[in-house]
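Only a single protein chain was left out; the remaining protein chains are all shown in position.
The first chain written gets the first letter, and so on, giving A and B; residue counts start at 1 in each chain.
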Amino acid sequence: MTKLLPAALAIATLFCGVAHAEELTGTLKKVKDSGEIVLGVRDSSIPFAYYDNAQKPIGYSMDLANKIVDNVKKTLNMPNLNVRYNLVTSQTRIPLVQNGTVDFECGSTTNNLERQKQVAFSVGIFEIGTRLLTSKKSGIKDFSDLAGKNVVTTAGTTSERLIKAMNADKKMNMNIISAKDHGESFLMLESGRAVAFMMDDALLAGEMAKAKNPADWTITGKSQSYEIYGCSMRKDDPAFKKVVDDALKATFKSGDVNKMFTKWFQQPIPPKNLNLNFQMSDELKQLIANPTDKSAEQM
Amino acid sequence: MTLTDLSQALPGLWEGMKVTLELLVMAVVGGIVVGTLLALMRLSGNKFMSAVAGFYVTYFRSIPLLMVISWFYFAVPLVIGMVTGTNRPIGAFVSCLVAFTAFEAAYYAEIIRAGIQSISRGQVNAAYALGMTYPQAMRLVILPQAFRKMTPLLLQQSIILFQDTSLVYAVGLLDFFNTSYSKGNITGEIGQYIMLAGAVYFVISFGASRMVKRLQKRFTV
């Protein structure tokens, strides 16, 4: 018996070790096993997530994503965790999170009830209103001026659904173009294919900044919806979601998020070194003070 | 686009070109290997094997490449996840590589089959008379001659593949074209970057097909 005890202890310890390793589930286990984490990034969501000249993804959401990656490294005790970037578009981001191609995505993704059926969202990272970008000369002041005109929006966004519904409900007879990404939408607007571009106001400010002459353009119209952006990840993975949320909450609490906001919205940014001059809304201040993963509809 | 803009964009564009070329080389090698197997299956005389290879070729020749790429990228990971129970990501590059290899193999198989069939029956018989088995006859006598004959056609098909790699744009792999597009997108000069990409593809494809034509003259058996 005395001889058996150490053996039993050894076996027990072994089991504890195994049990400990098995506590990791879902995304965290996958990251631990493969030694890498895959980040879904956007190439042209200025200033949230886009590529700089060195093909490195940068932006407000990318800064937050890096905080999340840091927390994953800390949690798993893997300082040399490999980070891989996988390009996503408005149309592909949700399917790619679902099918496991990317582990999480931080860009400009609106948290809403419908998407919550497909993916999980982190606490909110930004709040926007959906408005219009148009030429100052166009005479368009609000959505009612769009009747019978060509309007562009980006495929797979909440704006696409809102404007299609508005068109049907109010019989406005608009021609709605769904472009592949925000850059393409803006090109449609700039080249005259559409008179207005409906999108999230912060993104519109980003697009405006790359125009040949930014002063020709204006953001107008009453917001059709207020929406909260979140990072998206696979559903039913509370352990990973906690790591993500904790990282974001810590960034909000420490005030680092304000520095990030200033850096991307109130200082010159690449590639053209323009300043978006975008003010932090009261809603966003509220969101940072009281983090929540609810969508705007739920509040 | 000024020269300064271009010089700033160049390192990124070169990264994109490397992705294009890596994808191309790996897909050509993979496609020819799988294509050879398919061709041998079709000519093996075994009815079942021949039917399988025949269906494979017809199937992939009936579907747009763009659909094949999308299917591998969006649908296949779900099946793998179901089977293995994990969420190991596949990534755009590997997914595209598999899609191109599977797709191009069908086209290479037809070229290789025609090449093998162009070798006279007498050679096979001679090999058998020397006591060789079917695999030996294929490996030592038929395939070396057949590949010499069909090299120009295989190269021509690979130039088409080089152009087709631009379709990875649809799944967001940053190859040369998508990088150019993305640069244009961020700077608001999409048109100029598309023209630039078109010019680069033209110079490479045109130069390569001229070289293949010369080779063709030298390679005629």
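In this text, contacts are C-beta pairs under 8 Å (C-beta built on N, C-alpha and C of every residue); 3 or more make two chains touch, one makes a residue touch a chain.
The definition used in the following text is that contacts and distances are computed from a predicted model.
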- Task: Refer to UniProt and select, among "Multicomponent Na+:H+ antiporter subunit F", "3-isopropylmalate dehydratase large subunit", "Putative glutamine ABC transporter permease protein GlnM" or "Phenylacetate-CoA oxygenase subunit PaaI", the name of the complex member that is left out.
- Result: "Putative glutamine ABC transporter permease protein GlnM"
- Among B:W14, B:Y59 or B:F219, which one is in touch with the chain left out? B:Y59
- Of A:G40, A:G59 or A:G100, the residue in touch with the unshown chain: A:G100
- Item | Residue among B:T101, B:S166 or B:T179 touching the omitted chain | B:S166
- Have a look at B:W14, B:W71 or B:F219 and name the one touching the chain we're not showing. B:W71
- Query: Of the residues in chain A, which ones touch the absent chain?
  - Reply: 91, 94-95, 98-100, 117-118, 150, 155-156, 164, 168, 175-180, 187, 191-194, 235-236
- Touching the missing chain, which residues of chain B? 58-59, 61-68, 70-71, 74-75, 78-79, 81-82, 85-87, 114, 163-164, 166-167, 169-170, 177, 181, 190-191, 194-195, 197-198, 201-202, 205-206, 209
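Keep this in mind: only the chains that are shown with their structure count from here on.
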- Taking each chain's centre as the mean position of its Cα atoms, how many Å separate chain A from chain B? 35
- Query: What does chain B use to touch chain A in their complex?
  - Reply: 8-9, 11-12, 15-16, 73-74, 77-78, 81, 86-92, 95, 171-174, 178-179, 182, 184-188, 190
- Message: Taking the touch rule as given, give the residues of chain A at its contact with chain B in the complex, in rising order.
- Response: 26-27, 30, 34, 38, 43-44, 46, 50-51, 53-55, 84, 86-89, 92, 95-96, 98-103, 181, 183-184, 186-187, 190, 210-212, 234, 271-272
